[in-house]
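Just one protein chain is left out here, and the rest sit where they should.
Showing chain A:
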Amino acid sequence: MARAATTQRKIVVTTAAWIVGLLIFFPILWTILTSFKTEGDAIAFPPSLFPPHWTLENYFEVQSRSDYFRHFVNSVVISIGSTVLALLIAVPAAWAMAFSPTPKTRDIMMWMLSTKMMPAVGVLVPIYLIFRTLGLLDNVWGLMVILMLMNLPIVVWMLYTYFKEIPVDILEAARMDGATLGKELVYVLVPMAVPGIASTMLLNVILAWNEAFWTLNLTAARAAPLTAFIASYSSPEGLFWAKLSAASTLAIAPILVLGWISQKQLVRGLTFGAVK
């Protein structure tokens, strides 16, 4: 009796999970399938799920019209660069907040997070002007810095949660063993926090890779990452659904693969502290 109930339960839960999973994945699937359709089939009504005539035409077209590889490199440089910068700042910051908090630490963290609640457009003009003055427009370094700043609050929060889990005793033991502050960080804290730092890093790379507001507004050509590459297919000449889909597929493929490989790590990172 009990066994039957659990089996039934399993079936219901599994079915529900598949439905939700497919719902979430459907737009991506649609995009990928559309990229293999001809332009005509792509706008046909009623639409068909699978391409009636499979074609790689769009990919050749996209490749010949724009330089996918250059955008790809920009995306890699910007997302990894901003992540490294963010970690360099966030590790010491989260360390200080987790292990020598002051009565105001909590408020500072809330304040940091609250900056994420402001719509980015609100600061577009000042930041644009600052970037123009500094000559950082259409520059990968400029983008790295701005994306780092945008994600910093989340990175600090995530690392803080991880560091909180590390027993203070162990850091104190390191101090007693003669470790200076720097050595304590390098030899003890960071190695112990590797899983946490890795998932923070992954999440930040993904966020930076997908970021489309600042990358579109602050770049033109040289520093443009894949988001700009996609956007260029929804412009003046009109919408070419199939080509846009091919470009999108190319743009999300690397991060999709990365996410797939590291999904365990990611899930652990995002639900950290939720279950004890």
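Operating definition for what follows: a residue touches a chain if its C-beta (ideal position, glycine included) is under 8 Å from a C-beta of that chain, and two chains touch if they have at least 3 such contacts; residues count from 1.
Methods note: contacts and distances are computed from a predicted model.
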| item | value |
| --- | --- |
| Missing subunit (named according to UniProt) among the choices "Phenylalanine--tRNA ligase beta subunit", "NADH-quinone oxidoreductase subunit H", "ABC transporter ATP-binding protein" or "Formate dehydrogenase major subunit" | "ABC transporter ATP-binding protein" |
| Contacting the left-out chain in the complete assembly, out of A:88, A:173 or A:239 | A:173 |
| Residue among A:78, A:140, A:155 or A:188 that touches the chain left out of view | A:188 |
| Interface residues of chain A (partner: the chain not displayed) | 167, 169-170, 172-180, 183, 187-188, 191-192, 194 |
